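Chains shown are a subset, placed as in the full complex.
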Amino acid sequence: MKREPMRAFYIGRFQPYHFGHQGVLEEIARGCDEIIIGVGSAQLSHTFSDPFTAGERILMITRSLKDLDALVYVIPIEDIRRNAVWVSHVMAMTPLFDVAYTSNPYVIRLFKEARFDVKSPPLYQREVYSGSEIRKRMLHNEPWQHLVPEPVVQVIEQIDGVHRLKQVAAGDKTSDLL
Amino acid sequence: MKREPMRAFYIGRFQPYHFGHQGVLEEIARGCDEIIIGVGSAQLSHTFSDPFTAGERILMITRSLKDLDALVYVIPIEDIRRNAVWVSHVMAMTPLFDVAYTSNPYVIRLFKEARFDVKSPPLYQREVYSGSEIRKRMLHNEPWQHLVPEPVVQVIEQIDGVHRLKQVAAGDKTSDLL
Amino acid sequence: MKREPMRAFYIGRFQPYHFGHQGVLEEIARGCDEIIIGVGSAQLSHTFSDPFTAGERILMITRSLKDLDALVYVIPIEDIRRNAVWVSHVMAMTPLFDVAYTSNPYVIRLFKEARFDVKSPPLYQREVYSGSEIRKRMLHNEPWQHLVPEPVVQVIEQIDGVHRLKQVAAGDKTSDLL
């Protein structure tokens, strides 16, 4: 009889997906058969902190991981604004998993109170790879392409993403117009 | 056969409506038959940034524009907290329009991604007319009445608006009480 | 230079996933490179009409399609209760697609008003394969396993799905208790 696959859960906002995420996922893939990647704050887009839609982020991730050994599920998770039910919400949107990977103490706490097995992967060169750093570089016309897998560069170019990020950032600053 | 009227869309929060808005709308009116004025963040009121209800803002606008040549629709638009569907939301709440007028780069971006014709009206003396400036003047007992059309002064007096703005501002600062 | 892949969109509630869906998807796969499968009403579960969670449905679909030639994205789509923005909502949650496949006249209408290319695949033996028929069979202890791919039987057994369906159906009938 076939055993159930060992399944891991990993969550991020992926604004955008970068080599820090990729490094952690390659590490996780060594210890399990299947990985569920939750795309957090899925309903957000078109702001400076969250420029890309869930669909765009799913595309970035799927293409960057196409050679990974583990089977990958990429699943958008909309915010539910009630922390006490957030873990149940995640569980309803995903296949059952055995272990949750996260370095965020807040997410660790929520999973632990729900009695989940939580592991904190070592952050992959966090001083170099960070979504907010990459977004700042885009805003200031500094190089960012070397911080993300090649398919991410392609997706962002295709959707005119850097221009979008700059425009919505400008709107944020003068929001009293609206 | 009668041609369809040329229809323009203009959006703001109008907290409160002021001569800056009025100047832009008078300019827009010269180039179209009908103007749809979207009253943004319609569900908000009773905060320092958004002191007035949608109904109060509709009254300010309608009375201030009663002599405009164009036919005016004043329509509250509630926030939908999902930027990617915001343009569809606006379109569902309004008659079809030919062009959107806005100076906010963020709103420009959303309309352009939805393939709308967007025009940026020159801001009408923005250094003088600004909602946040007017609210600050109300808070600090400085003159603000000369910055808004006369009917706006009347509406704000009738609803005891300056006192409301001061009280909700005070509550904001000590929100830990609630 | 590599051309963009041809991408199709197909949506259903998949309560549960059955050979009717499978037949249509195998047909669609012949005409495109990638298929996005939207799991509709994703937030629903534990009712007679919608017994399975989005995560359980994603598992059924992914396992049943693991040998399909096309690359498959399986994406939960939560209801947004505003038909006029539903297409925008779908587009925000998915990678861009070239054509939408659906036989539901209502979904056809929404996509057509949004100027999408819509195709209606011939229903695959609809008199035999239908979600509501399968759920009725589960309720009345009639055979249903031959109507769904083998992995769907496994998922439903693993989650004790038939028993769940019977219990929530019983609760529906006496809902005045709650």
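To keep things simple, chains are lettered A, B and C as they appear, and every chain counts its residues starting from 1.
Operating definition for what follows: contacts are C-beta pairs under 8 Å (C-beta built on N, C-alpha and C of every residue); 3 or more make two chains touch, one makes a residue touch a chain.
Since the structure is predicted, the reported quantities are computational estimates derived from the model, not experimental observations.
Of 6 total copies in the complete assembly of this structure file, 3 are presented in place.
To be clear about the criterion, only the chains that are shown with their structure count from here on.
With chains as nodes and touching pairs as edges, the resulting graph is complete, every pair of chains being joined. Two copies of one chain, subunit A and subunit C, touch each other, and the residues they use overlap strongly: the shared fraction of interface numbers exceeds half.
The mean-CA centres of subunit A and subunit B are about 36 angstrom from one another, to the nearest whole unit.
Subunit B and subunit C have CA centres that are 42 Å apart.
Each chain gets a centre from the mean of its Cα atoms; for subunit A and subunit C, those two points are 25 Å apart. Shown for subunit C are the residues that touch two or more other chains, namely 91-92. The touching residues of subunit B, counted against subunit C in their complex, run 80, 82, 84-85, 87-89, 91-92. Remark: subunit C residues 42-43, 45, 53-56, 58-59, 62, 71, 73-76, 78, 91-96 touch subunit A in the complex. Of all residues in subunit B, only 11-13, 40-41, 81-84, 102-110, 113, 130-132 touch subunit A in the complex they form.
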